[in-house]
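Apart from one protein chain that is not included, each protein chain of the complex appears where it belongs.
The first chain written gets the first letter, and so on, giving A and B; residue counts start at 1 in each chain.
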Amino acid sequence: MTSSVSSATITLEVLRYRPGRDQAPAFQSFQVPYREDWVVLDALNYIKDQIDGSLSYRWSCRMGVCGSCGMMVNGTPRLSCAAFLKEYYPATVRVEPLEHFPIERDLVISLDDFMQKLPAVRPWIVRQDDRPLDAGEYRQTPAELDWYKQFSMCINCLLCYSACPVYELEPRFIGPAALALVARYNLDSRDQGREQRQEIAAGPDGVWDCTLVGECSTVCPKDVDPAGAIQRLKLSSALEWVKNVVLPWGRR
Amino acid sequence: MSPYYRPVRFDWWRKRRAYTLFVVRELTSVFIAGYAIVLLLLLRRLAEGREAYEAYLQWLATPGMMAFHIVALAAAVFHSLTWFSLAPRAMAVRIGERRLQPRTILWANYAAWAVVSAIAAWMVLRA
Partner (left out) sequence: MKTGRSSEPIWWLLFAVGGTVAAFLVPVHIAVGGIAGPAGWIPQAFAYDRMVGLISHPLSRLYLFALISLSLFHWAHRFRYTLAEGLRLKASWLPIPIACYGSAIVGTILAAAVLMRL
């Protein structure tokens, strides 16, 4: 394998932060071999194995499924396993931890905020009338599946939060991925939990914070379209409000 | 050991082209409101009588107001284009079992825009 590759190299500027030692993060440059089939994650693995074993970052599957290797690559939130070096070569590649999150160490961010928000939106099928197990599964037609399927592809990689200027300014904002999950379950024909989620989704930190910048959908590696999900939640919440207020005899 | 919080940037809208375009899109509303006020004043002058109305028309023909309207037109068209491209994402229209393609909604919007504009122009221009 080594004999056939050229000696070309590419420079990676990696933001380093060692808590307790560094006052603030600073960039460190690394020269790594350039391979056409390498992604940024391969280059980071090369650094860790060959140059500096103390470099910290999260990764697992290397195939865009686990959602753990999100980073800022030249200022854009990307999965580092899907960002090929050849997209940037011969220019320098700048790698930073995902923006809008606290940095734990080097490229590792703190997930605490999202981990609190995620269960708050109840991203599971909620039933008012739980059927006994022997009544069988809740069945669904392909058309009913299609209605929410796009919103179910989320891998919680948090690129959307890094692309969202509203989340930067208002960290209490529930945010794109969690609100897309609200849409995903609300639109599921088997689910009956819309009203429970509504308190969070249409609450003070919910969909009304969103100004539809739309970058969450642009950076999403799974084409979930959280921005679209949030607009649909706004529309349905607003129409529900009209039903309740303008036509009070309708639902109460 | 505490995590490091990066400072919030004041010029966040310059960080990415899409952010800048977003701010431009939001600020088109200033021109739309500006035109609404011009229209409101036109109606007021109209109510005040022929002289006030004709003086107002002359004021609208000054280079400054012409420049305002040309910029406002560009802003309004930008608003329309961005609005129509975003609208299909808020509305998921289902016909029977099939979901209407966002592209179909987009083109239906453009067609409706052309028809509505033609009707509005005709209402004013027919003599």
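Annotations
Note that contacts are C-beta pairs under 8 Å (C-beta built on N, C-alpha and C of every residue); 3 or more make two chains touch, one makes a residue touch a chain.
Because the structure is a prediction, the values reported are computed rather than measured.
In the whole complex the chain that is left out makes contact with A, B.
Among A:Ile125, A:Leu145, A:Leu169 or A:Leu247, the one in contact with the hidden chain is A:Leu169. The set of subunit A residues touching the chain not shown comprises 165-166, 169-170, 199, 202-204, 208-209, 211, 234-235, 237-238, 241-242.
Not every partner is drawn; the one left out touches subunit B at residues 8, 10, 12-13, 23, 26-27, 29-30, 32-33, 35-40, 42-44, 46-47, 50, 53-54, 57-58, 60-61, 65-66, 69-70, 72-73, 76-77, 79-80, 83-84, 87, 90, 112-113, 116-117, 120-121, 123-125, 127.
We adopt the following convention: only the chains that are shown with their structure count from here on.
Subunit A and subunit B have Cα centroids lying 32 Å from one another. In the complex of the two chains, the subunit A residues touching subunit B come out as 17, 19-20, 22, 24-25, 75-76, 99, 102-104, 110, 141, 143, 146-147, 165, 168-169, 211-215, 218, 225, 227-228, 231-232, 234-235. Looking at the complex, you find that subunit B touches subunit A at residues 1-6, 8-9, 12-13, 15-16, 18-19, 22, 26, 86, 89-92, 94, 97-99.
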